[in-house]
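Every protein chain except one is present and positioned as in the full complex.
Up next, chain A:
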């Protein structure tokens, strides 16, 4: 994908955080005049970026914007409906809880709730989810798909595909999907998803997709207990990505894959998902008739299950999330 000059400018400066970058070098790299570079810098400053500008030395990026706002988030967002209505909070208990409230009150499909900081972020089964750091992406959005409730679980896989695609657009990375929807980089988790639904037998009232991405945190920002399991994009690549641009790309990319799923069905999702299988051909452990069994990961089935192969080449489909992924590591 084509990055805007401003996106490229932020990237160039963020790669060189220790030193200064000359205006001339920037104008060469970006193929624009030094005056244009200066204008972009000024605009970025208005958005909350802080630069140190020293004559004869150049520019240095000191700080990323602290204040993401609904306006800055919508600016340059090219989605049709996802995020065109958005609520952004500097601090909130949980974007997921707020999204549920809005959905129950009748909010339309596409409303995004995002926050710099969640004070009580929720993970699966109410597990606390560390999202207090403004360097990460924390958001939830409302969907109202015309699907049978039995089909809705596949949305978790659609979300995983959209996340991987977003990462791929921003930076060349070897990201993997741990079934069904955790995103891994170098054997550590960098993004997670929580999907919740309210439905009756034959009708979905709404679905809330909650996404957390560790973007620019340092290892020391994470809970010490999690440090060997969790990482951020910055820790793995040394690059600081523009959080706002990441969110915009994520919303556009999710919208794209969601539309593919609703119009073309699950096959394209399955195909894409299977390009990024975490632990492909490696062992995981699960319960089969109350016995712990080892299986080698094969990929995603047409129903969205994780296919593993156990002894004697028997293929088994796993639907439960109760899978041991890291035994003996």
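Please note the rule applied: a contact is a pair of C-beta atoms (placed from the backbone, for glycine too) under 8 Å apart; a residue touches a chain by one contact, two chains touch by 3 or more; residues count from 1.
Everything that follows uses one rule, which is that contacts and distances are computed from a predicted model.
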The complex's invisible chain, by UniProt name, from "Electron transfer flavoprotein small subunit", "Biotin carboxyl carrier protein of acetyl-CoA carboxylase", "3-isopropylmalate dehydratase" or "DNA repair protein RecO": "Biotin carboxyl carrier protein of acetyl-CoA carboxylase"
Candidate in contact with the missing chain, chosen from A:26, A:82 or A:157: A:157
Which of A:93, A:109 or A:196 contacts the chain that the document leaves out: A:196
On chain A, residues whose C-beta touches the chain left out of the figure: 124-127, 149-150, 152-157, 180-181, 193-202, 207, 286-290, 301-305, 307, 314-323
